[in-house]
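One protein chain is absent from this view; the other protein chains keep their places.
Chains: A and B, in written order; residue numbering restarts at 1 for each.
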Amino acid sequence: MPDMLSWPMIIGLIIKQFWPVWAALAVTFVASIRFKRRLGLYGKLFDSPVGMMGFAIVMFWVFTAFFAPMIQTLDPLAQFGNAKNPLPGAPTPEGSPYGWFLLGGDHLARDVFSRMVAGARQVLIIAPAATTFAFLVGITLGLPAGYFGGKLDTGLSFAANLVLAFPVILLFYLLVTPEIRNTGIPVYLAAVLFIFPVIFFAVLLNGRYRTNPPRRNLYVGVTLVFGLWAYSGLAFNMDPLGVWGMEPNLLNVFVSVVFVNAPTVFRIVRGIVMDIKSRDYVAAGQTRGETPSYIMMWEILPNARGPLIVDFCLRIGYTTILLGTLGFFGLGVSPESPDWGSTINAGRKILSMVPHPAVVPALALMSLVLGLNLLADGLREESLKD
Amino acid sequence: MTTWDPSQPILEIENLSISFFTRLREIPAVMDFSAKVMAGESMGLVGESGCGKSTVALAVMRDLGKNGRIVAGSIKFKGRDLVTMDDEDLRQIRGSEIAMIYQEPMASLNPAMKIGAQLAEVPMIHQNMAKDEAWALARQIVTDVRLPDPDRILNAYPHQLSGGQQQRIVIAMALMSKPALLILDEPTTALDVTVEAGIVDLVKALGEKYGTSMLFISHNLGLIMDVCDRLCVMYSGEAVETGDVVQVFDKMRHPYTQALFRSIPLPGADKNARPLISIPGNFPLPHERPEGCNFGPRCDYFEAGRCNAGAILMDAIPGDDRHASRCLKWKEIDWNAPPAARIAKPKSPIGKVVLKMEELKKYYALSSGAFGGGAKKVVKANETLSFEAREGETLAIVGESGCGKSTFAKVLMGLETATSGSIMLFDENIQSTPIQKRNIDTVSSVQMVFQNPFDTLNPSMTVGRQVIRALEVFRYGTSDQAREDRMLELLDLVKLPRAFADRMPRQLSGGQKQRVGIARAFAGGAKVVVADEPVSALDVSVQAAVTDLLMDIQRENKTTLLFISHDLSIVRYLSDRVLVMYLGHVVETGTTDQVFQPPYHPYTEALLSAVPIADTKVIRKRIVLEGDIPSAVNPPPGCPFQTRCRWKSQVPGGLCDREMPPMRTLEGGHQIKCHLSADVLAGMEPVIKSAAE
Partner (left out) sequence: MLIFVLRRLGVMALTALVLTFVVFYLTNLPPNLEKLARSEGSVRMTDESVAAWIEQNGHGGSVFGRYAQWLGVVPGWTYTDEKAVTRGRCIAQGDDPALAATYCGVFQGYWGQSTVFKQPVLSELGGKLAATGWLMLAVMLVMVPVSLVIGVLAGMREGSRTDRVLSTFSIASTATPEYVSGVILVALLASPMTGLSPLLNQWGVIEGKILFQGTATSAMDDITFWNFTLPVMTIALYGIGYIARMTRASMTEVMTQQYIRTARLKGVRFRDVVMKHALRNALIAPFTVIMLQFPWLLNGVVVAETLFNYKGFGWTLVTAAGNNDIEMLLGCSVVAVFVVLVTQLISDIGYVFLNPRIRLS
């Protein structure tokens, strides 16, 4: 039976365990720095130390999520032995696939390190996806509200403010419960929220190819077929081919997070549109008889991309925090799930005695959000230059 | 303080070089600049944007920001070197000995502080004056800058004043501690011409009153001539010619100065017989400056192997008062030879009526108060606008801010619909048809060229793509290839290289962007083009080229050009007929000659007199209007111009206060909206006279 590991050994083994991540990071950085002058805003990121640091942290977690099966030492869901909360570096029972609990174990003797790595995968799939949906909803509604103004704007802004006036926790307690799943409300919400991406892409292509009907019909048609197919699966779990689908409780969490984020995106987009719409190139579009949808999608939106990209990074971080909050209150995806919020929640009861089960995922979550914030800061700084 | 001999220069700049440091490289902004300003003298710094004139001013203030640094040379103020001065001494000089006046008055006043506090601060810092005393002094200086009701103004916040008043406050602030040197950085660029004239007069008078020396920075040669004794012409970071204003204007000894004068529309220039000559090529970027003479690549007298051999120094011109030129060949050039490149162009014939407006009115409903609600107010942006424009004709619409010229453009384009009246395009009434309902032919035949070159192109689409999009919308051609070809032809038409098709707008200069804007406007074979101040944001040397291009395309396509502008020099140069607008009303209309000769409408007269002319042989009558342009939201009763009119006393019975004057037709179809009697009108003298007469 192996001995307890000392801290330097633990750190050494962890660094070794992450080797695919280090390799991938090295490749990314060498390639990006070599070609940074040709890569636009992304390339300029490598001129800013803050941005580079943020990017490195974010990519660390992205690669960790990607290579999770290679990195984790033990099955994140399995129990190893019956010792409660083994300390970091403690040996695992005889016959385990790996000799130690690198960062200790939790109250069910599951490996904390492996759960953290597996949790990265959960977080880095849900958070960016939910943020993307929130952006598509916010953009699709914010563009016309800012561009047309008037009653439409008043109405949409009022609705957005309604959602924003809700304390997030309360909203989650109301929206993410097993009872609400029985009433079908998450599905209705999904039905509303998930249609926006389809509308967005259809309008986008229609505006661009309006002058060429055959091509327009082809592109918009393909978008609609593909979009509605995914829509039927994701929102109603009725995909005839069974490719698209989401667990009911995952759908519930996902929809709530999109619902909370979309109004903020809406407000940001609306503000930018009101600024850009007074530009001469918008007037030039109007004077040559462009449709409002073309002007919004092709004249305004591309020029709003700077602040939106920055906010996108920040918002992924914010969504990660929200998902953690859900987990912290036990409203997460499932109690078994290794996602960081739920793990923190499970570990906090014995926090003052055995901190490691809660501290490890807490630090992981913090570093990811920190990386995203630094990245956003770097992007903002670089996009403001020249 | 060291003793300073008043016969010595107050400001002496020697071999000053300034660079900005970016992450990638050092960018030299000013190189080897020398100048002397004597006591009571005013020195003009003139040049195009990016030439380094503002950098010199900021260097005198030692306020170059984080990245800027003085790399060589000295700036001596009253014998003390500012370059090596420590921060505390510098602070005591700023504001008390050297004061500065800025381009944008609104931005240079603190929005959250009362005017009085901002003024009183200066003597409180520098003379340790008590607060009451300082406020009393502020009140007196406010009176000095000829602002009415000083007590109200002292207690006001900056946004409660108009642009002209704000600039007067900035001037007052600079004068609070009677500085020895005043630096003015484009102090009137953001103001309307008639307001500018008042400010210029004030600056001159106060300069004389207090004996202040001035460093006056401007891109406008005419303004420099009005204000300054001496000038220094800058090009691409270097002083190229310096000397007494009259000597430089009449006897220029540097090719750039000459080219600059040939590219500005002075009286006598004519688009057909004596067209302007633009300077070929582009302003070099700071890190791409050529070896030797910076102006070399654009110079007519360039001699390879000599002009680009090495650094060129300032060379004094003997016989003149401190006149010097940075040109190797100034002794060889025949400065009186007429320009070689001037080609007279045929006058294009004027055809049938294309566009006809009758009794057009556009009112806006405005809600009063910042928070909405309250009574609705009506803004009369355009009042009974009638005119005709013919094929191949250039009709200029002249007026200052708030006169309604932009509203008129919007209505014509169909972005807004008129309240009443009719707009006939060919034989079709398009007055109440918004742009979405117009058919493609109508839309493509009325197009627009916009004012701001940095705003006219979508920054995230290639140049070619933007022109192709216009072709697509106008249903030109049947294939992508046909449109691509046509796009390249259009680039040829506006004299841009075909390779520009793949460029992004940020890679183009202002003039180039404006050319793309013109190409886009002509994509659908436009018959009527509205050009809304198309060159006002461009540098003078580029202005001529863009104006010329517009004229050429017009000749070729017989386009009707509606040229909206506030710049009377350019209007006189290129237009066939002129429409003068004030507060939504057309106050005068006629052919260019009729409008620029008496009888005038009093407003036209003031406007003409306000425009500075860079020609020593022209004598201009000074008419300075009182006050500012009234707000269009709250126009004065009766004649809109009555609040500022100097002829008002000639109309008996206070008619101007009560009644809107009728439009009167004088001989030759010249129309004036004024109550003045025919005798008075006939007795008006011309504003601009040639000195020879």
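A few comments on the model shown:
Everything that follows uses one rule, which is that contacts are C-beta pairs under 8 Å (C-beta built on N, C-alpha and C of every residue); 3 or more make two chains touch, one makes a residue touch a chain.
The structure displayed is predicted, hence computed values, not measured ones.
When the whole complex is considered, the residue among A:Leu13, A:Met52 or A:Leu374 that touches the unshown chain is A:Leu374. Summary of contacts with the chain left out: across B:Pro9, B:Pro28, B:Gly44 or B:Gly95, the touching residue is B:Gly95. Of the listed positions A:Ser6, A:Asn161 or A:Ser334, the one in contact with the omitted chain in the full complex is A:Asn161. The chain that is not drawn here is touched, among residues B:Leu24, B:Ala112, B:Ala304 or B:Ala499, by B:Ala112.
Along chain B, the points of touch with the absent chain fall at residues 61, 63, 66, 91-96, 99-100, 102, 104, 107-113, 121-122, 125-126, 157, 159-160, 170, 173, 369-374. Hidden from this view is one chain, which touches chain A at 158, 161-162, 164-170, 173-175, 179-180, 182-183, 185, 317, 321, 324-325, 328-329, 341, 344-345, 347-348, 351-355, 358-359, 362-363, 365-367, 369-370, 372-374, 377.
The rule is simple: only the chains that are shown with their structure count from here on.
If you average the Cα atoms of chain A and of chain B, the two centres end up 50 Å apart. The residues of chain B lying in touch with chain A in their complex are 23, 413-415, 435-436, 438, 440, 443-444, 446-448, 450-452, 455-461, 470, 472-475, 517, 520, 524. By the touch criterion given at the top, residues 47, 211-212, 279-281, 283-284, 286-291, 298-299, 302-303, 305 of chain A touch chain B in their complex.
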